[in-house]
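With one protein chain held back, the other chains of the complex are shown just where they sit.
First chain written, first letter: the chains are A, B and C, and each begins at residue 1.
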Amino acid sequence: MKRTVPLIIAGTVGFVLIVSYFIPYTESWGEDAMTWFNILAAIAFVLGAGNLVKMHLKKISDQQAGWGYSAITLAAFFFTLIVGMLKIGVTPSEKYPTNAWAGPYDQAGSAFRWVYDYLFLPLSATMFAMLAFYIASAAFRAFRAKNVEAIALLTTAFIVLLGRTYAGVWLTDWIPEESIGLEADALRLDNVTGTIMNTFNLAGMRAITIGIALGVASTSLKVLLGVDRSYLGSTDD
Amino acid sequence: MKPQTLGWTLLMVVGGAFLIGRAVLTGAGTVYVQDVEIEVEIEDEAEEEAQVVTLQRVEQVPPNARSEPGVRLSYVHTFGLWVAAACTLGIFSFLWGDNPLYKVTEAIFVGSSAAYAMVVAFWSELVQNLCGNLLPDLMRETLIPGLKVEEPNLWYLVPLVMAIMLLWRLMPSGGWISRWPLAFFIGATAGFRMMGYLEADFTQQISNTIMPLIVTGADGSFQFWASLKNMTIVGSVLVCLTYFFFSVEHTGPVGWAARLGIWVLMITFGASFGYTVMGRIALLAGRLEFLFDDWLWLIDPLGRRLDM
Amino acid sequence: MRFHHAALILALILGWNAMAHSQDAPRPPSDVIAVDQPNDVGNTVDVSWSLSPDDRADVSPRLVTRYDVYRRAVGEEEFVKVGDQPPGASTLADSNAVRDTEYLYQVVAVGPDEAESAPAAAAATVVPRMEYFRRDRAWFAVIVFCICSTVVAFIVIARSGRELYIRKIPGLEAVDEAVGRATEMGRDCLFVPGIMDINDIQTVAGINVLSRVSQLTAEFGARLEVPTARSLVMTAARETVEASYYAAGRPDAYNEDDIYYISDEQFGYVAGAMGAMVRERPAACFYMGVFYAESLLLAETGNSIGAIQVAGTAMPAQLPFFVAACDYTLIGEEFFAASAYLSGEASQLGSLRGQDVGKLLVAFLLLVGCSAATIAGLTDSDSAETALTFIKDHVLGDKGFLP
Partner (left out) sequence: MYTFLRDLDRRWIFLLMGIVATVPILAGWRFPEDPSPMVRDVFHAIEDLPDGSRIFMAYDYDPASQGELHPMALAFTRHCALKGHKLYFFTLWPQGGPLIQQNIRLIERNFPDYEYGEDYVNLGYRSGQEGPIKVIVTDLRKSVAVDVNGTSLSEIPMTRDIRNIQQMDLIVNVSAGYPGTKEWVLYASTPYNIETVAGCTGVSAPYLYPYYPEQLAGILGAIKAAAEYEYTLIEEYPQLKDDPTAQEALRRMGPQLVAHVTLIVLIIVGNTIYFVGRSRGDVT
């Protein structure tokens, strides 16, 4: 019961989705399965948040190191949750001016939007922007020409870095368009970059893509046939 | 340690003085808003005359409009802007090293982002698709007045039950119940991914790679560069696939092919690296523009503070 | 009173419309054709027409502002509008048809001020039908079947006890070595199973590697920390690690709280994981699963605390950073192979062999296809041309089973 039913469910729904790809009659079955899937995906956010709350409450009640930060996390969580769920500051939309609940939850001027604009946006954007610094330090310390492979990687990176800014154009625009009967401008850095992207990068990525597609197919098959059941865990509960 | 503390204190004092100076002298970091009233007519079937409802909206305006009538300083948004700037600097402070300010911003980030995703999923998916189909009349009267679903669709009880089973995981015992919806989730993913990947990433990729190895122009002349390009593409795909071949040892000709394959892969990664750098710098530029333009008013690329 | 007004307005509109007709209504489109869309559920009719002679891009303002498409079920009186298209467009797919109903279609060109041309009707009626099998995907079905059956066949062979050779994957020793080093130094190991959910196969592969790492930490007595971005991954990781500690006979050393959930949000998670790294200072870091931008953040932070780092991912975009910043990286499919190798399960090794057969199929199709394309380009050979179109349009395309 605890293991067989899940295997049957996984196999059936997967099979329906595969069949609906080939048989138009079953197309709507596939749509229904996907609609339910999307609802479950939304519930997964609640599950995630539930876990977060559980974990931080435990940290606070155990007075673990840094529990003060857990308290801040929970405060931020509940503040965002409450202003969002209650649609605080949302005014009715023009279409339904008498129903305040019909306004969009992320309306400009609402409290939830304030959290988005002034907390969420700067925090996530800055987090991402930090990568610029880390790339610089990685360039200095990690990108070493240790062997032939590394040299290939570095040289390509060099060319692409230059070729994708005006520096590449500026450095090599002295190369004539045509010389000794050949299209010499292919040697300009911006064109070399284009060639690398359209030839080597395309081929390398294509091989990786094909390999991964095969990997996805065989793993999916194993899941549907119940051969791979790691998602069920190894214990009974 | 002492000189360092002194250095920090000095930096803080100078920085603080600069900020206060900017704020007092130029008004940097202030946000201005305008109240807008929208009149909407609602047609009431019972009434002869259409009723008029006035909706209040607050709109942000660029600072150079601050002396216009109806425009006022917004304390909420100004406070928000300074909070945003503090958050930005708080995260950047991690570059120096772990510190309490970073930990506070990190905690706020984790908490608000979890709640954010939950709120958005609740309103857009659970209310509209789940409740909208199970309780259409109630939803029409309360949350979604424009809903067109007439009859409750009882099929949606299935995802509802599965949702409850999934949430059962938060309970102290009986966690195995959540395996049923989990199995549904995983089975569905496996099913549609298998088809999607095999079509777009397998057959289509083979089809995209089939090309003439020797290219001739319209007049029948031999095209050297185009031929070389095609040969390189087809050859590179084949040697890279050899590298990912696990059933034979990489020795002899196979070993050579695999070695060529790893070189092509490295060139690919080099190109990837170059492209990624480009993106990351743009992100930093975006943040710096926020600090210099919106907050400190040092630059004005969009002309929002001309004539001030 | 109201009725009176309405009638007056209607009369005005009609009269004005009639006037417009006579003056600046565009000429109608022609050659309207309505056909049932093949290989569908039977809800779509493809309507096409030749543009009105007045529909010209070089005249401004345009004399045709849009085309309205109408349809009427045979037996009904009124034509119903089913859609419109901008000028210059000459096709419309009406996807709101009802299966097995006979329809008549007509198209009207609309000019400025809503002046309508005379309707152009399709010569024949059309009945949308549902097909039982998507013939355009017939060859694709064959390919899917081939790949699936090879994988299944090799799994069966492997389970029957036949040894399947899989080449040694370099970098697996790196895992053992890293855990050993961490134990020597008396510091922790950190395992990041990526940021995607358990339904991603890379996460599953990562959990397989985790099972190996946790076996080692259980044997050596090192502490293992696993921050996760998804609650479901956390549960799976807990179960895997617990099983390893039981198998190693050290259930007492297993601490559930070392495997914890941070946040579903990408950067919220990274912020938490990076924080954990600088505070706990693990000596060995493993990154196995799906990674996005966080790859470099994690790898650089690991670098700065001097940890040995081993990574594995099939995310092409993130591989350069792992390759550059980590001590060892499992690239793309190598990562899946490593996970199969580590699990040691016959079925895993069998499916790996099945994938290799898939790669042979790719090589075969490429060689045949490229040869045909080359010959077709060099000579005017009809058979090479036929072979090429057969492979590209039928076997790999959507033109049906046979030409």
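Here, a contact is a pair of C-beta atoms (placed from the backbone, for glycine too) under 8 Å apart; a residue touches a chain by one contact, two chains touch by 3 or more.
Keep in mind the model is a prediction, meaning the values are calculated, not measured.
S.K.: Give the labels of the shown chains that the missing chain contacts, considering the complete complex.
M.R.: A, B, C
S.K.: Of the residues listed, B:Phe18, B:Tyr75, B:Trp96 or B:Trp256, which one is in contact with the missing chain?
M.R.: Selected residue, touching the omitted chain: B:Trp96.
S.K.: From the listed residues A:Leu52, A:Leu81, A:Ala111 or A:Leu162, report the one that touches the chain absent from this view.
M.R.: Considering all chains, including the one not shown, the answer is A:Leu162.
S.K.: For chain B, enumerate the residues touching the unshown chain of the complex.
M.R.: Within chain B, the residues that touch the unshown chain are 95-96, 116-117, 120-121, 124-125, 128-129, 132, 143-149, 192, 196-197, 199-201, 204-205, 207-208, 268, 271-272, 275-289, 292, 298-299, 301-303.
S.K.: List every residue of chain A that touches the chain not included in the displayed model.
M.R.: These residues touch the chain not displayed: 21, 27-28, 30-32, 34-35, 37-42, 45, 93-96, 102-104, 106, 108, 113, 116-117, 120-121, 124-125, 127-129, 132-133, 135-137, 139-141, 143-145, 154, 157-158, 161-162, 164-167, 169, 190, 194, 197-198, 201-202, 205-206, 208-209.
S.K.: Determine and list the chain C residues touching the chain excluded from the picture.
M.R.: 43, 66, 81-89, 93-96, 196, 266-267, 290, 292-293, 304, 316-318, 398
The rule is short, and it goes like this: only the chains that are shown with their structure count from here on.
S.K.: Could you classify the connectivity of these chains, where an edge means two chains touch, as line, ring, star, complete or other?
M.R.: If you draw each chain as a dot and join those that touch, every dot ends up joined to every other.
S.K.: What is the identifier of the chain with the smallest separation between its Cα mean and the overall Cα mean?
M.R.: Central by C-alpha mean position: chain A.
S.K.: Is the number of contacting C-beta pairs greater for A-C or for A-B?
M.R.: A-B
S.K.: From the centre of chain A, which other chain's Cα mean sits the farthest off?
M.R.: Most distant chain from chain A: C.
S.K.: Where the CA atoms of chain B average out and where those of chain C average out, how many Å apart are those spots?
M.R.: Computed value for the inter-centroid distance: 18 Å.
S.K.: What's the distance between the Cα centroids of chain A and chain C, rounded to whole Å?
M.R.: Averaging C-alpha atoms per chain gives centres 13 Å apart.
S.K.: Compute the distance, rounded to whole Å, between the mean C-alpha positions of chain A and chain B.
M.R.: The answer is 8 Å.
S.K.: Spell out, as numbers or ranges, the residues of chain B touching 2 or more other chains.
M.R.: Residues 91, 94, 103, 106, 109-110, 113-114, 116-117, 169, 175, 182, 185-186, 189-190, 194-195, 198, 202, 206, 209, 234, 237, 241, 244, 265-266, 268-270, 272-273, 276.
S.K.: Do you know which chain A residues sit against two or more other chains?
M.R.: Expected reply: 18, 21, 44-45, 47-48, 50-52, 123-124, 127-128, 130-131, 135, 150, 153, 157, 205, 208-212, 214, 216-217, 219-221, 231, 233.
S.K.: Given the complex with chain A, which residues does chain B contribute to the contact?
M.R.: It is residues 38, 40, 42, 53, 55-60, 76, 80-81, 83-85, 87-88, 91-92, 94-95, 103-126, 129-130, 142-146, 155-156, 158-159, 162-163, 166-167, 169-170, 173-176, 179-195, 197-198, 201-202, 205-206, 208-209, 225, 229, 232-237, 240-241, 243-244, 261-278, 280-281, 283-284, 286-287, 290 of chain B that touch chain A.
S.K.: Quick check on the complex: what are the chain B residues that touch chain C?
M.R.: Per the touch definition, chain B meets chain C at residues 91, 94, 97-98, 102-103, 106, 109-110, 113-114, 116-117, 169, 175, 182, 185-186, 189-190, 194-195, 198-199, 202-204, 206-207, 209-216, 234, 237-238, 241, 244-250, 265-266, 268-270, 272-273, 276.
S.K.: Chain A touches which residues of chain C in the complex?
M.R.: For chain C paired with chain A, touching residues are 39-42, 130-134, 137, 141, 144, 147-148, 151-152, 155, 197-199, 201, 204-205, 207-208, 230-232, 234-236, 239-240, 242-243, 260-265, 267, 270-271, 293, 296-297, 299-300, 303, 314, 316, 320-321, 323-325, 332-333, 336, 347-348, 351-352, 354-355, 358-359, 362.
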